[in-house]
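Take this structure, written in structure tokens, and hold onto it; I'll ask about it next.
What you see is the complex with one protein chain gone and the rest in place.
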């Protein structure tokens, strides 16, 4: 397939590498051009402007937040050919996805939402989980592309925003595990009688044995939070969850705790770390050293 | 090995069946005698009084709460032979375990703590995880017994209470997942655009893929909460966590949310269900029907 | 003084009546004209369009939310004479007030923020508390107007947004008392041994003796929540608090509890009641009848 790809953060870069390795033809655009050029040696064509990514079978947008996606979407929509499907893979608000779906429909253009579940290293291996929503026939057409990026694609609804709601739910479950890991490991540490490595052996063999959770267990165990998914971006997702919860009048008290602890982490200067560093807030509150 | 076993709830019964299938000699006692007799056909000897379970290589106590364990322990300690190790497998407070360890030591008796992780059906298959703490040589002697009940034994410390702290941490992580599952599935349901079965397909393939979490995902998906581990017992564990947290001055806000929601579930008359029913509290709060 | 007044909800209407009774000349505008006409018999001039309210010493805007204030402010700013001070009395986001202050400054126009503390009946008596921020000389000029509406004016800063932050803090303290009243009265009711009226006698003589809190104690005691300040508006304020808290990276866990309970109240269909009805959420959660 011929694929345009806009947005080359850590996740986007990994996804493009997986596409190229699977033999797809990919034209990439990124605001900071150097990130696009870094993919040229792997076979990507580098676009000078967003519109140069259009014209193929699909254009994937993979950007940081609602503002960025909204700006790009409104820039490319007037020039989007009827044959090119706009695949939104960003983790953005269901409300914006609903609006974009309407905008594309009004112009007779095709739009689906396929956010991805997984960390950057998993993206590079083409082993993400694709959460897809939109017109089934359109999603079927995209199969070769999706299969190159994801070990499995699950279609969760006809309205594109359905995929974003499910993606936010998954991120919420991960954030909850990180928070609970912070609280319990603070308790275990303060008890003074448990061998740290053995505690994590138990967790990694049982509750954290899912590949989704395993890295967070290891990061908290080792106290090392090199950025994969940075805290401010994770906070953005949690705010999207709470905003969607307000729209639907759903109380989510654990998510509120997570939000408050993320703010506390930011105020403590941890904003450059991976979101696993959320676990440090409970250590601090318990009066424990947060360096180890 | 010759093993005494006191306490034949769902977990205890499953553990004894696994021991018998592995060829161990087991003498069982239960206050309600019928539960003991139900194991006779599987090869267990039935004791009339707790002291008849003593005299072998080990006596396992597997009872509901601090009060029950304390009563039995003080009843059997004066008659416990030096050769018989007291193995406490109950999920009880670290403070009581510390006290019992001291009582046994003072009388020259051997005491270790080995709570088990897993649900009753896993117990019956001998596939639990054993979380062990205490004297390493004593735990080594118990290997044949532990291997009959658990797929793996992890020693987490020298002080017996260490095992109970780790067990409580694991139960906390499970309760947290149940709570977060309740909150997110209420949001997903109220959005009205996500296919319920597909949402759970995503979860079961990713965040809930660990065998520890899988059953809870299925129960919440199906809205069926036949008791495995009943809510009041789970609440007891959460109270133990918060009590231990108070002792060590550790704030655990997510655990506080869980406690409050468990109380709300009890007040709503859900106390006869499995602790997975904690997830219904968020559905109710969102104004959703809790029957389906 | 000659005063324009835009926005005649319950609070605005009360404030205008107080101004008229103090002998001020007031020209009023409201989108739904009937509310303006209702004030004509009390001496108000009725404007057909917002710009007819301009030209006096001040124009007060008293509207429901950020969107309404932003729309009106941008409509009147181009026609605002240099001599007319724009007095924003709405409870809106500090961020919007900061933006409006900048817009007025850029055009050489004068803008201050003076949100009011008190319920509609207190407004009508001219006994509100005025929380003011902005240029001190401008605020001094407005004295006769402020004294007609408020028993006391307290200037809290030079930046107009300062007044809105303080107003939000006050509303947060009131919401907190309502929530805590809900939790404690549920406990007292469920204990079954306390005489309800005597419990509230204790509260009204002590913790709730401040005029600010007294009405909420009476409403919860009587289970009567006729709308003074409706729940959805109160939720809007709480969202403003949390938005401002995010901006400044401040964790506010009690405010998060309040937000979640307000959403739960909305989902339970209590959105037409006064925000005191927040207290019913704890009653419901405790399994108590919420009708009495």
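Structural remarks
Which chain is which? They are A, B and C, in the order written, and residues in each are numbered from 1.
The rule is simple: a residue touches a chain if its C-beta (ideal position, glycine included) is under 8 Å from a C-beta of that chain, and two chains touch if they have at least 3 such contacts.
Everything numeric here is computed off the predicted structure, so don't read it as measured data.
Contact with the undisplayed chain is limited, among C:44, C:252, C:266 or C:280, to C:252. Touching the missing chain, out of C:10, C:125, C:212 or C:290, is residue C:212. The residue touching the chain not shown here, chosen from C:100, C:149 or C:186, is C:186. For chain B, the residues in touch with the chain missing from this view are 239, 245-246, 249-253, 256-257, 259-261, 263-264, 266-267.
With the whole complex as reference, residues 94, 117, 129, 131, 133, 152, 154-159, 161-162, 165-166, 169-170, 172-174, 176-177, 179-181, 183-188, 190-191, 193-195, 198-199, 201-203, 205-213, 241, 244-245, 248-255, 257, 260-261, 282, 285-287 of chain C touch the missing chain. One chain of the complex is left out; on chain A, the residues touching it are 253, 264, 267-269, 285-287.
One rule holds for everything that comes next: only the chains that are shown with their structure count from here on.
Because contacts link each chain to all the remaining chains, their graph is best described as complete.
Each chain gets a centre from the mean of its Cα atoms; the one farthest from the centre of chain C is B.
One simple way to say how far apart two chains are is to compare their mean CA positions; for chain B and chain C this gives 52 Å. Residue positions of chain B with contacts to 2 or more other chains are 253, 285-287.
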